[in-house]
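Quick notes on the structure that follows.
With one protein chain held back, the other chains of the complex are shown just where they sit.
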Amino acid sequence: MILIQAPFLNLQAILDGLMIGAIFALVAYGMALAWGVMNIINIAQGEFVILGGYITFMVYKLGFSPFFGAPLSFAFLFILGFLLYKLIVHRVVDRDMFISILATFGISIMIRQIMNLIFGSQVETALTGLGTIFLFDHNITIALVKFSSFVIAVAGALGVIYFMKTSKLGRAIRATAQNPRAARILGVDTEKVYAYTYAINAAICGLAGSLVVMTYTIHPYMGLPYTVRSFMIVIVAGLGNIPGVLASGLGLGALEELSAYAFGTEYRIGLVFLFLVIILVYRSKKLAKRREYLK
Amino acid sequence: MTNILEVNNVSKFFGGVRANEEISLNIKKGSIVSLIGPNGSGKTTLFNSIVGTHPIDSGSIKFEEKELSKMLVHEIPPLGLLRTFQQTKIYGQMSCMMNMKISKKVSNSYKRMFDKLPKELDDEAEQILSFVGLYEKRHLRAGELSFGQQKLLELAMALMNEPKMLMLDEPTAGINPTLINGIIDRLIKINDKYKITLFVIEHNMRVVMNLAQHVFCMAHGKMLADGKPEEIKNNKLVIDAYLGAS
Amino acid sequence: MISDKKELIGFLILLFFGIFAPIIAPSYRVQFSELWIFMVFASTWNVQGGKMGYNTFGNIIFFGLGMYVCASTQIAFAFNLSDWTAAGGYKTFVHSIPDYFISLPIGLLFAGIVSTAVALVLGSFMLILRGHYFAIGTLGLGIAAGEFATTVDIWGGGMGMTVPVWPKIDGQDLELFFGVGMDFFFYLTFILFLFTFFTLKWLYSTRFGLILTAIRDNEDKAEAMGIPTMRYKVTGWLFSAFFMGLAGGLFGNINGYIEPTEVAFNGATFGVYMVLMTILGGKGTLWGPIIGAILFQLFKEFFWTYFLGWQLVALGFLIVIIVVFFPEGIMGWLRERRPEWFGEIIDKKARLAQVKININD
Partner (left out) sequence: MKKIIVTFISALALLFSYSTLSFAKVVGDKIILGAAVSLTGKYAGSGKHTQKGYDLGVKIVNDNGGVKVGGKTYKLEVQYYDDESDGAKAAALAQRLIEQDGIDYLLGPYGSGITVAMAPVSEKFGVPMVEANGAARSLFTKGYKYLFAVLNSADQYLNSAVDLMAAKKKNATVAMAFEQDAFSLDVKLGVEERIKAHGMKVVIDDALPKELNDMTATLQKVKALKPDLLIVSGHDKGAMTGIKQITDLKVDVPMVAMTHCDSAAINKNLGGGGDYTLCAAQWHKSLSYKDEFFGSASDYAKTFESVYSYDPPYQAAESSAALLVYKAAFERANSFDKDKVRDALAQTDMMTFYGPIKFSETGQNLAKPMVLFQVINGENKVVAPEKWAEAKLIYPTPKWADR
């Protein structure tokens, strides 16, 4: 059991986990936003991430540092999200949630294929040329790129939260989340709010994506795991519990890394999904004692 | 006459809120009893507690000597205790007849699970539908009925189940006033024809006066008073409660 | 068994294709077999998604499971399974004709039984979940199943495993009175479809069927009327699982090669197709899924042929169109147009009867 042979690896695993977890948390936060405000589950989440990755990759290909790509991805996905809302999503917002799941699933397929047709499906990655830091005489290794992406992710999340708290739009969004009808009566243009919410969600994913392409690798068909991870994170945290989302995002990251060390990377995805099911069942079992169920 | 339902010191808390506190009441077999009280006084919560929608925090609920408080929702109706809802609950996508036929009481044993529905059910269902005055709408999707008609349908479904005791949550709410007398007559008929004990939450005092033989009044989750309709009508506390509330 | 005239026509058409397709369009046997299997997909998904209102992405589990169970039973009947799968098999194994035809039904039977058993276990806790939680929960379950199947060595892990091939007599495919392997499985799939169709038709005509609908329309009310909904939900799942298991077993044999994430537990394609087909045709009806399956198969073939490279974009677009503009499907649309076809009538002449009843009341 390697984790016992080399105790430092545990710390290493947790660090790596937190750094990848930050990205999960960012994506999950986007999903929580769309879910909480518009009551839709956006299956296209993962595809937004990958697309964001490709935007940054393009910037990198043009010879700039991928860090310039991050804001660009953010902006581009914001616009795309807005358009998608106006074209498709607004038709499914007040419908049964399953409809929205399927509709966004359709969107995700389209995005995936179009990415494949535009960018090709080679595996791509963007190099930042950042170095590596060693701690405890080379027992702990931290790639600077990971660390910086961790910082950016956290900063991004906090930034959006701050925006939600202070800005006028942010307040409108929060009002709508609590009670759309009341908000409408108080003169909030919920249509507009929805549009911006979806756009912001997409933009957040775009940011996350540009971090993914810097830290890991992307190709058009790597979206789904991000979607399901973020769904799981939201479930674990509970809707509308933003700090919870960030926390459980980091937690999931750490858990995955540890499991990868313990059982080998192959079980990683499987474990994520299994964990999702276990969480769901556990929570509803608890509710069932009170003769209620997850709503 | 024996008590069909006995509620002893039932309390239910939602977080800090005292929805029901130390509620006790007995209902005699075959009687028509009404439960009144200002909005939010915990009437519906009490109904929910009785039929097991949520577990109660303390106290006991006995229906014909059987303890209900530990039973699950679906275990109680077979005993013969049924309730209707304030916000009507019906099977919207199915025709009224289907709604009726499903409501027929059948044992849930795996053996009976896959029975065909016997023909004579149609007849019975039509009888009861015509009894509540929905006969000609019987083939429409229940969801297409008006709110009042849905209330009637729910009542009819309940009758189909042949309960010993029926708990009605505001049966006349949202029903065209001209029909209300009809409802009252029918409820009384139900009571003496089918020998069904009625326990009715009602706001409309006129209905209460004409219907109930005994009245309980709740306020702020407590049992305020009970007695003959006339007594309750002139009971100081009750009047204050209502005025205080309204 | 089939009373309604329109139903009869539809059924006769199906029967016609079921029997004569290999003769009139021999080169389309594959698509037709696939079509029958798709109909089974859609019809069984409809038991949850349509009738019961529980949108599952998990039925694919039983499909994949059935595929593996059937194949491994067929193999284990004649040989040592681990030899067969070990490193893709160095020796070549060939079933003798009797072995093949004895092991196939046994395999299918096992496929059905095991899937059903698994459904019982899964259902007893998954069906506590409601609404989209159930949907996503089952989605997770489906993907997890595929991922873990890649780690089962006896099934060849990520390498997948091959299925016994149609027996040959000195190099020539064995000819049965109605043709070679393809036709054989074509007819098997058709029979499976008929089996499913009539079972479900019967099921929907019973009290059980009604109660499923009741659960969809208002589960709380059903409970309040004294129906133990959990029991009915689980039983409903058992039906779907059984037929999905059989379908899996057959598909494995038709495909000739089983691989965890691409063939068996392929939630991204089959798992979603079955939902689309049902919605396209109309949830909650007996014929909706069948019509949906036919249309969907036509679309799919069309895209493959004329949208090379773009076919999935087209598919995604189709999905969006369907769910956004036809969430009620074709049957739903019909119901709007022709309620009387579905017996929704205001029965005026019966007023007299009503009066009569009131009098003798």
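Think of it as A, B and C in the order they're written, each chain with its own count starting at 1.
Following the convention adopted for this analysis, a contact is a pair of C-beta atoms (placed from the backbone, for glycine too) under 8 Å apart; a residue touches a chain by one contact, two chains touch by 3 or more.
All of these numbers come straight from a predicted model, not from anything done at the bench.
Visitor: Mind giving the shown chains that are in contact with the missing chain?
Guide: Hidden chain, whole complex, touched shown chains: A, C.
Visitor: Thinking of the whole complex, not just what is shown, which of A:48, A:67, A:198 or A:261 touches the missing chain?
Guide: Answering carefully, the residue with contact to the hidden chain is A:261.
Visitor: Considering the complete complex, identify which of C:110, C:155 or C:287 is in touch with the unshown chain.
Guide: C:287
Visitor: If I consider the whole complex, including the chain that's not displayed, which of C:131, C:158 or C:339 touches that chain?
Guide: If we include the chain that is not displayed, C:158 is the one touching it.
Visitor: Please output the residues of subunit A touching the missing chain, sorted low to high.
Guide: 2, 5-6, 8-9, 12-13, 16, 20, 113, 116, 120-125, 127, 129, 132, 138, 141, 143, 145-146, 212, 215-222, 224-225, 257, 260-261, 264-266, 268-269
Visitor: I need the residue numbers on subunit C that touch the omitted chain, in ascending order.
Guide: Where subunit C meets the chain not shown: residues 6-7, 9-10, 13, 17, 25-31, 34, 87-92, 147, 150-151, 157-160, 162, 165-166, 173, 181, 255-257, 259, 261-263, 266, 269, 287, 290-291, 294-295, 298, 301-302, 304-305, 308-309, 311-312, 330, 334.
Following the convention adopted for this analysis, only the chains that are shown with their structure count from here on.
Visitor: Subunit A to subunit C: how many Å between their CA centres?
Guide: Chain centres of subunit A and subunit C, defined by C-alpha means, are spaced 34 Å apart.
Visitor: Could you grab the centroid distance between subunit B and subunit C? Build each centroid from C-alpha atoms only and quote it in angstrom.
Guide: Distance between chain centres, rounded to whole Å: 43 Å.
Visitor: Between subunit A and subunit B, what's the gap in Å when you average each chain's C-alpha atoms?
Guide: 48
Visitor: Two-or-more-chain contact residues of subunit A, please, as numbers and ranges.
Guide: Not one residue of subunit A touches more than one other chain, so the list is empty.
Visitor: On subunit B, where are the residues touching two or more other chains?
Guide: Each of 53, 73 in subunit B touches at least two other chains.
Visitor: Taking the touch rule as given, give the residues of subunit A at its contact with subunit C in the complex, in rising order.
Guide: Residues 41, 88, 91-92, 95-99, 101-103, 105-110, 112-114, 117, 224, 228, 231-232, 235, 266-267, 269-270, 273-274, 276-277, 280-281, 284-285, 288, 293-295 of subunit A touch subunit C in their complex.
Visitor: Any idea which subunit C residues touch subunit B in the complex?
Guide: It comes out as residues 203, 205-208, 210-211, 213-214, 216-218, 220-229, 231-232, 235, 284, 343-348, 350-351, 353-354, 357-358, 361.
Visitor: What does subunit B use to touch subunit C in their complex?
Guide: The contact residues of subunit B facing subunit C are 51, 53, 73-78, 82-83, 85, 89-95, 98, 101-103, 105-106, 108, 110, 112-117, 126-127, 130-131, 135-141, 157, 161.
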